[in-house]
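The complex is shown incomplete by one protein chain, all other protein chains being positioned as in the whole.
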Amino acid sequence: MSELHTVNKSPYEKSSFDSCVGYAVAGSAILLMEDGVYAAMQGGATEAKVKSAQGVKFYALGPDMKARGLSEDRVIEGVEIVDYAKFVDLAEEHSKVVSWV
Amino acid sequence: MSESIKKLMYLNRRAPYGTIYAWESLEVVLIGAAFEQDVSLAFVDDGVYQIVKGQDTAEVGMKNFSPTYFALGGYEVTKLYVEKESLEERGLTIDDLMPLTWEDEDDDWAEKDSIRLVSREELAEVMAGQDVVFSF
């Protein structure tokens, strides 16, 4: 079984991102959405955590990045930018969705 | 209803009273108990504050819903996972939590602890084995 986790809070405001990373077992994925997309950006406090998460694939929701003026060029290496259609695919491909609201 | 029993986990990460999430989440657990699924609760982050003992809401004018957690055992909700790291971060130990128990009818109604103190790593494995995780 592999899980899709979603994080919708800024890592600078809430602990959801850290908690989620702690619960993401190898083979699972984390989708950063809404204010969670700030965790996908280079140079911030989350970069090392994203890069060191073993066997966990990170995604960021493109429409939320665009809305917030975040450039795709500055996304942490390895984070894949997706749209809502791909969000649906990810929910389908993983055996369940865990929301870190 | 359903052909098979699903493993349902309620993920509790919020403190009580400051917001209504904890109380309304507990309402779902109580209603959900009638569906005879394989239910467990996870208390993580501020969620551990939900089951701290000694809650008294008289002076804030809100309903104290903490006694309701004692009813869970009677509804066969007997697996309450508490994350050790979250407790420790908050300066709490298991002795600060309500002594929640259930009676095991297969073991001559022996009283057993509902709270299972587990590490984040252990709870992550339990969560990975669930079919559905509810978040509130």
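Per-chain numbering from 1; labels A and B assigned in written order.
Methods note: contacts are C-beta pairs under 8 Å (C-beta built on N, C-alpha and C of every residue); 3 or more make two chains touch, one makes a residue touch a chain.
The rule we apply is simple: contacts and distances are computed from a predicted model.
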Legend entry - Protein name, per the UniProt record, of whichever chain is missing from view ("Sulfurtransferase TusD", "Glutathione import ATP-binding protein GsiA", "Simple sugar transport system permease protein" or "NAD(P)/FAD-dependent oxidoreductase"): "Sulfurtransferase TusD"
Inset, instruction - Would you indicate which residue among A:F17, A:Y38, A:Y59 or A:F87 is in contact with the undisplayed chain? - result: A:F87
Inset, instruction - Using the touch rule from the top, list residues of subunit B that touch the missing partner. - result: 1-2, 6, 8, 20-21, 24, 27-28, 31-32, 34-35, 37, 132, 134-136
Inset, instruction - Considering the whole complex rather than only what is displayed, give the residues of subunit A touching the chain that is not shown. - result: 8, 33-35, 63, 83-85, 87-89, 91-92, 96-97, 99, 101
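Assume only the chains that are shown with their structure count from here on.
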Inset, instruction - Calculate how many whole Å lie between the centre of subunit A and the centre of subunit B, each centre taken as the average of the chain's C-alpha atoms. - result: 27
Inset, instruction - Give every residue of subunit B touching subunit A within the complex, in rising order. - result: 11, 13, 44-45, 120, 123-125, 127-133, 135-136
Legend entry - subunit A - residues contacting subunit B, complex: 1, 3, 15-16, 19, 22-25, 28, 95-101
